[in-house]
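Got a structure for you, questions after.
Here the complex is missing a single protein chain, while all its other protein chains stay put.
Note that the chains take the letters A and B in the order they are written out, and that residue 1 is the start of every chain.
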Amino acid sequence: MSEVKKFMFVNRKAPYGTIYALESLEVVLITAAFDQDVSLMFLDDGVYQLKKGQQTKGIETKNFSPAYRALEDYDVEKLYVDKESMDARGLTEEDFLVSVTVLSRAEMGALMDEQDVVLSF
Amino acid sequence: MSSIEVGGKSYETDEEGYLLNLSEWNAEVADYIAKTENIDMSDQHWEVVNFLREYFEEYQIAPAVRVLTKSIGKKLGADKGNSEYLYGLFPYGPGKQACKIAGLPKPTGCV
Partner (left out) sequence: MLHIVNKSPLTSNTLESCLNTATGGDILLIEVGVYAVTRGTAVEAKLRAAMGKFRVHVLMPDLDARGLGDRLVEGVLPVDYAGFVELAASNKTCQSWL
């Protein structure tokens, strides 16, 4: 295996209105299968992706939120949520279906700077 | 669009033979797909196929081979959670073949 790179996925879109959230998740799973150092960042409406209790029967769309719980199996354990975005949406850590690290905007920015590859969704 | 004919009923598949409609899956279809893959379904094969279906039910994804191997090891023991054992059962790849037999989509990241 060649050198391991630091991949960061920046998720800024709510699920289901657009295809971004699902596409990001798929690329995350592919990247993780190649033993890379993967971290996920959720900010702005992206924090909604992790909301517990999604029920998509009524909109006849696949509920892909359970897959976030499988990330651990893929050794993707670095999930960061922006505090400001979370607070502005009336959400708390208990609302998320996986455990996350809550950071400030400044910390998120610094983390972005550390990456080899940043993928934007 | 392709399809397979099992027990007088037609099932839609993609061009590689993966079932399009997960809910149509049954043991008879599994046996049929296994035959097309030159696999004789034993209890050991079924154990893996059932594991995959449970995994999909829980997480809505077909796991990558590495994840499948690790998870099987956790659930069924280290003697089964290794590539030798799983490739012994599914020579063309436990991800590809077992998922197909289990009526699941091809694992994400599996090319």
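As a convention for this text, a contact is a pair of C-beta atoms (placed from the backbone, for glycine too) under 8 Å apart; a residue touches a chain by one contact, two chains touch by 3 or more.
Please read all numbers here as calculations on a predicted model, not as lab measurements.
Across the complete structure, the visible chains that the omitted chain touches are A. Within chain A, the residues in touch with the undisplayed chain are 12, 14-18, 44-45, 48, 51-59, 61, 63, 65, 87-91.
Quick note on the criterion: only the chains that are shown with their structure count from here on.
Only residues 26, 29-30, 32-34, 62-64, 66-67, 69-70, 73-74 of chain A touch chain B when the two sit together in their complex. Touching chain A in their complex are the following residues of chain B: 58-61, 63-67, 70-71, 108-109.
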